[in-house]
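Only a single protein chain was left out; the remaining protein chains are all shown in position.
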Amino acid sequence: MKAPISRYPLPDLADLPDDMRDRMLAVQEKAGFLPNVFVALAHRRDEWRAFFAYHDALMEREGGLSKAEREMIVVAVSADNDCHYCVIAHGAILRIRAKNPRIADQVAINYRKADITPKQKAMLDFALKVSRDSRSIGDTDFGKLRAHGFSDEEIWDIAGITALFGMSNRMANFLSMRPNDEFYVMGRELE
Amino acid sequence: MKAPISRYPLPDLADLPDDMRDRMLAVQEKAGFLPNVFVALAHRRDEWRAFFAYHDALMEREGGLSKAEREMIVVAVSADNDCHYCVIAHGAILRIRAKNPRIADQVAINYRKADITPKQKAMLDFALKVSRDSRSIGDTDFGKLRAHGFSDEEIWDIAGITALFGMSNRMANFLSMRPNDEFYVMGRELE
Amino acid sequence: MKAPISRYPLPDLADLPDDMRDRMLAVQEKAGFLPNVFVALAHRRDEWRAFFAYHDALMEREGGLSKAEREMIVVAVSADNDCHYCVIAHGAILRIRAKNPRIADQVAINYRKADITPKQKAMLDFALKVSRDSRSIGDTDFGKLRAHGFSDEEIWDIAGITALFGMSNRMANFLSMRPNDEFYVMGRELE
Amino acid sequence: MKAPISRYPLPDLADLPDDMRDRMLAVQEKAGFLPNVFVALAHRRDEWRAFFAYHDALMEREGGLSKAEREMIVVAVSADNDCHYCVIAHGAILRIRAKNPRIADQVAINYRKADITPKQKAMLDFALKVSRDSRSIGDTDFGKLRAHGFSDEEIWDIAGITALFGMSNRMANFLSMRPNDEFYVMGRELE
Amino acid sequence: MKAPISRYPLPDLADLPDDMRDRMLAVQEKAGFLPNVFVALAHRRDEWRAFFAYHDALMEREGGLSKAEREMIVVAVSADNDCHYCVIAHGAILRIRAKNPRIADQVAINYRKADITPKQKAMLDFALKVSRDSRSIGDTDFGKLRAHGFSDEEIWDIAGITALFGMSNRMANFLSMRPNDEFYVMGRELE
Partner (left out) sequence: MKAPISRYPLPDLADLPDDMRDRMLAVQEKAGFLPNVFVALAHRRDEWRAFFAYHDALMEREGGLSKAEREMIVVAVSADNDCHYCVIAHGAILRIRAKNPRIADQVAINYRKADITPKQKAMLDFALKVSRDSRSIGDTDFGKLRAHGFSDEEIWDIAGITALFGMSNRMANFLSMRPNDEFYVMGRELE
């Protein structure tokens, strides 16, 4: 009774252009398995390239928010959008980045009660406002974040990651994308 | 930066009446640790007794829904109420009851995409309607459940478990009740 | 065209165990009639016992909120959940406890405009937050209530009564429980 | 601790033009008291005239919905808008028009469970849709009402009464308009 | 594929009473065309008279808010209610009254980002609260408006216009009223 990886056909890796296959093989080598998002989105090659370019631009940008904080944003936003793939996959990455086996579940269920700093809660409050109510964002929101010490470039990162994963959540929900079984247990024994 | 178990004072087990302490020791012996809900709610003894009596009446009733299905209802409703304690603790119990290491995360994030049967999805659709919109429940809802083979006593169980954990979720959120660390990893290696 | 008392079968008082029947007869003697909730919930005996034990623990606890204030919470929460039985039955009790023939309708329709004190409005603001958005309860909410003079035990009472009647409202809506005709007019001529 | 009749100044009847004072005296003679809405809205004379002209055009139109059904719409819509004045005042009129002491509370709390006909429930379903989601009204809604036997003119009445009292509810809430004490008890002893 | 002007029959101008036809001819002469709302609502003559009397009492009252500000309220509220007729028709009037070709689209899409003053944004914040959540209006709302310099009579105007067009929006949505093509382009070349 296990659901398929995606509603749409999955390409054969052998048929993909070199740039796409090379990245997939590199990811697979590093992670030990190939995350399903790489295969499911490859049904559309140009969209696949743009998506991962966007992802890298925000998630691997030099400086600013820590890697763990970026994943917190992904997990909080994806949980609010009820995105099965993104919460499971990025929850695993968050546990590893934060070296904390419980943080992903805490952020996904209710970040207000998670073991994170007040500054990180302010970051997630803003991310959720971008996700649910971007129409109302104004100077007051920027003021709150600056009071916590966020730079304007970091604020852009929070908004950008939220907006990007809002897109990703909608696509994964649309495709009923299934997370790899490996993600469920990664990083749970870190202590 | 770990949050306390509850906003309110925790009683000393030694000060509790025998019936309460006996149950706690029995649970502790069986589980290997004492779930925080037993301690946090013991701040009010009569409420504690009524709560666990209600819990047992619904969760351990003979016949009807399977133990795993009852826990599915708890997890789905608690996730909808963003209840940290209940999702983590009952997620663990669900993994064990269902002998499935991934089911709790799936049901918590989006039961519509979980690896469960159509009958179980209808059960959770109804539970969520009781939780969010009980004012609109009518004959049509009963008809759908009966078409899936649920008896009227099982339908009562779905509603009762949903209502009971709606109460429990509100109390746990009010107390900022913290789940025991043990729950996060229980049942994740079942396969 | 009068609806039945409950969707489920009603037990015969003669068939009930002594503890249940004794309580029902006592209530009937005091009130002059037997409120339907006692009969409708008696379809499940252990749940019945737990429910009324929980009710008494919160509604008849010594000290703290006045009896009228407890009923205000019940009426405001039940009205927000559109629970026919609970608004009518506890509206009657509120009129009697508060010795005020208009207060129940006022609290049920819009407690913000009711003839109650600012402290009582703060109490109901908090009750409604527990009912609708318990996920967001935090230190700020406790601060507001303490500023109005509520003790921590009284705050627990507000949350507990709200959570209990959230459960009760869902069960009464699920059962389409019908209030006794007597409740509609009780306490309306107090002045 | 009784709230004033309105946030705005109340005119002296002696200062009002004849047409307004004559109507008020006629209403007072018939009802035995002058409903506060006549005084509170008289702060703006032309709006007062237009409001009551609109009211009469819809509520006293010949033919179509019964007088009791029109009041059911007013009570259901006003309750959904949490309008203190309108629920209390028109609840009283509904009890009298329907010769039923319980119907107003039932319709106000949850019309889906009220002792009314399926046709009347369809009427109130539509009224609530006009009130909350008029943007989505389409052929399907007209089809449902026609299937229950409503004529197109009656459907206009349902929409018109809903729209008019949507305006009235907003004004009464804005003014914190207080219902006369008499309304609370009118029509409660009809049986 | 152009939709009809209204779901209901349109009267022939020749059949209408003099007062209605005279007003229509006067409007037609001034605007160069007859706005569809005059024809569509004329299916019910007494409601038509009350509607336009109400409209004139608020929109043409001496003193207080500027004509452009009154139209801003109409456009913001009508956009929030997704009312096709009212946004298009009153958007045109707003462009003309404000002598600004872009203001109507800005106010309709998101008044918080429109090129209007902070005082006007406060006015529209209040209008939207009257429209969506009149139950919660209280002293704080009046305080904010007075701090911006609004008189109590102007505050009444904001609420009254909002309430009136809430009614009008519901009727226009119910009728699927079609705006005249002329409105789409009026006032777009003002600069």
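Here are some notes:
In order of appearance the chains are A, B, C, D and E, and numbering begins at 1 in each one.
Heads up, the rule we're going with is that a residue touches a chain if its C-beta (ideal position, glycine included) is under 8 Å from a C-beta of that chain, and two chains touch if they have at least 3 such contacts.
Here the structure is a predicted model, which means the values were calculated and not measured.
Just so you know, the chain we are not showing touches A, B, D, E across the whole complex. Among A:N36, A:N100, A:Q120 or A:N173, only A:N173 touches the chain that is left out of the view. Contact with the omitted chain, checked across E:M24, E:A57, E:V74 or E:V87, is made by E:V87. Although one chain is not displayed, chain A still touches it through residues 7-8, 43-44, 46-47, 49-51, 53-54, 56-58, 61, 81-83, 130-131, 134-135, 137-138, 142, 152, 156, 159-160, 162-164, 166-171, 173-174, 176. Those residues of chain D that touch the chain absent from the view are 135-136, 138.
Interface with the hidden chain, as seen from chain B, comprises residues 110, 112.
Heads up, the rule we're going with is that only the chains that are shown with their structure count from here on.
By the residue-number overlap criterion, the interface of chain B with chain C counts as same, with over half of its numbers used by both chains.
Rounded to whole angstrom units, the spacing between the C-alpha centres of chain C and chain E is 44. Inter-chain spacing, taken between the CA centroids of chain C and chain D, is 29 Å. One finds 24 Å separating the Cα centroids of chain D and chain E. Chain D has residues 82-83, 110, 173, 176 in contact with two or more other chains.
Judged by the touch criterion defined above, the protein chains form a pattern that is neither an open path, a ring nor a star, and not fully connected either. Those chain pairs judged to touch are A-B, A-C, A-E, B-C, B-D, C-D, C-E, D-E.
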